[in-house]
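Only one protein chain is missing from this complex, and each of the others stays in its spot.
Up next, subunit A:
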Amino acid sequence: MGAKGFSFCAVCRRNHEQGRGHRYTAGHRNALQSVLGKIRMKIEGLRGFLGNPRDQAPSHRFWCLFCEEDVADNQGSSSIACSNAIHHLASAAHVSNVKRFWCENGADANTRHDFFFSRKEIADWEAVCGDGALADSSSVATTQGAMENNIHHERFLAAKSSQSPSVCVEPLQKISKDQTLQVNGATAHRHTVAAFGGNLATVTPRPLVSSKGNVHSGAPPPWLSDLPTHGSDDGCPKGISKRKRREMERLDKRVGAAWANRRKAQLERDAAPRREEAANDWLPSFGRVWQNGSRRDSRKEFEMEKKKLREETTNSTPPAVQPYVGKRKHLQMEAGGGKHD
């Protein structure tokens, strides 16, 4: 089932299954930059000999990354400096390989002309060389013929000819943010004409007035087409605790997470009754909203205030202070008073 095939990147020198997206990765871009930098240095060195074909050139054998072949030295067969390499870099095959490399690896198109010699440059070079340059082209052919006799080169050519474009098996369909289906590559707009299934009954859907496509073509699903528009669509319900938020982050990778959050918020909003406007003198039923401290402190404070209020309202005059009289004496006094009378 739909796994991406592996393909080899010659620049990064590794196998990957990122498909065409590999060219945009940071690693590939860095590797491309360093590789092209090295090749550019070599070609700039050869470009110097375009104006001076009679100079003595050091060994300029190099590996052409675009054509994937070795560009051999003149090996003293010509008096023209670096003629082999210059012919190679001007050849039509090399130019087309450079273009192909640029397409495959996503390099900057403005720098492409640095990696081959244009026709004008070659024409000027040949004019400077005179007849010597044309005579040397045969030596180039023989060296190339010698290369072709190389068994490794033959195998390489056989592999190149049989190489098919990298097969990349993409997943069947992808879902984008607006929840419409997109099929990779060509749109597979198809419908079933006939179906056979043993003991299964067939169904012929009645023709619709407007058929907008189906699940195979990536048409928008019918259950989202009649969606009623809501007022404010906040993606995440507000006022949730930190623990719940962490749990939601864990669940965010589930299919349709954004839709589920949005829909839950909408359903909660629809279910909650509208709160009535509070009066100006409304206070909560529990006491002491505005004070600091625990409820025990606020309760004590409340009781002290209540007591003070009670005392103020009930006792306006202080009670008369009288000396203490014992009970026996009190009774004797009452009896003595009665006896005297």
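Note that in this section a contact is a pair of C-beta atoms (placed from the backbone, for glycine too) under 8 Å apart; a residue touches a chain by one contact, two chains touch by 3 or more; residues count from 1.
The working rule: contacts and distances are computed from a predicted model.
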Chain excluded from display, named as in UniProt, from "3-methyl-2-oxobutanoate dehydrogenase (2-methylpropanoyl-transferring)", "PIGQ acetylglucosaminyltransferase", "Serine/threonine-protein phosphatase" or "Thioredoxin-like protein 4B": "Thioredoxin-like protein 4B"
Per the touch definition above, residue among A:92, A:195, A:272 or A:325 touching the missing chain: A:195
Option from A:24, A:63 or A:259 whose C-beta touches the chain left out: A:259
Touching the absent chain when the full complex is considered, from A:204, A:241 or A:294: A:204
Missing-partner contacts on subunit A, residue numbers: 1-2, 171-175, 179, 181, 188-206, 208, 211, 214-217, 219, 221-224, 226-227, 251, 253-257, 259-260, 263-264, 267
